[in-house]
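With one protein chain removed, the remaining protein chains of the complex are shown where they sit.
Coming up: chain A.
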Amino acid sequence: MNALELNKVHIKRGDIPIVHGVDIVAKPGEISVLLGANGAGKTTILEGTSGVIPIASGDIVLEGAQMCKASAGHRARSGIAHVEQGRTIFAEMSTEDNLRVGLHPESGLEQAYDLFPELKTRANVKSAMLSGGEQQMLVIARALLGKPKVVLIDEMSAGLAPVVVARLMQAVRLLADQGLAVLLVEQFANLALDIGDRAYVLRRGEVVYDGSCEILRNDPAMLHHLYLGDMEKDSA
């Protein structure tokens, strides 16, 4: 059974259509990677899925339950966790308090510290004082403590050193291996394809590739073509 299904989803920002009838699934134990050039609609899809913005039409189904009319809070309580881009920590709170905010009654802080031991040593530090990488770890761990069924992760590598990004990618892979469904938006396609199972390439709000990450990993020319599409012909 799919953890999350997006069926024929259309999303607008204001009056401007951004996403045009996409079909996307996320399965337990798998990482689905959303790729595409800037403005392709990747972040819009995540925001529409978690309820940050409404969708214009289509279905969002979480383990068989229709979600498209639900509020963002209801979707979160139902099991959709959204790690927004920009590291949305609660800067005035300590690391531990940040984690407690998202804590499900059946979860424990140890889960977060097992995933990112770095956070345990910084538990009582004001989260604004954490490094960029630690802040990213914090928001991923916080989302995990809500006991989600699906985690949507948006551009977690932005502005971070390669060694930190590698550490985060490894942790996300571990989450999926533990049975979580992950929908990952990432600007560095190669890094995402390395840990992903299934890939969707978006161009101008439409899915132009839906298949395994392995195929794209082994065929950079194809990935390049999928990203650029008509732009290649135009420039030729």
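We take it that a contact is a pair of C-beta atoms (placed from the backbone, for glycine too) under 8 Å apart; a residue touches a chain by one contact, two chains touch by 3 or more; residues count from 1.
Convention: contacts and distances are computed from a predicted model.
Hidden chain, UniProt protein name from the list "CoA synthetase", "Branched-chain amino acid transport system permease protein", "FprA family A-type flavoprotein" or "Probable DNA metabolism protein": "Branched-chain amino acid transport system permease protein". Considering A:A37, A:V52, A:A166 or A:L228, the position touching the chain not shown turns out to be A:V52 (whole complex). Of the candidate positions A:K27, A:K42 or A:R142, contact with the unshown chain belongs to A:R142.
Contact with the chain that does not appear here is found for just one residue of A:S71, A:T121, A:Q178 or A:S212, A:S71.
Between the chain not shown and the residues A:N7, A:T88, A:Q111 or A:Q187, the one that touches is A:T88.
Where chain A meets the chain that is not shown, the touching residues are 50, 52, 71-73, 76-77, 81-82, 84, 88, 90-93, 97, 100-102, 142-143, 146.
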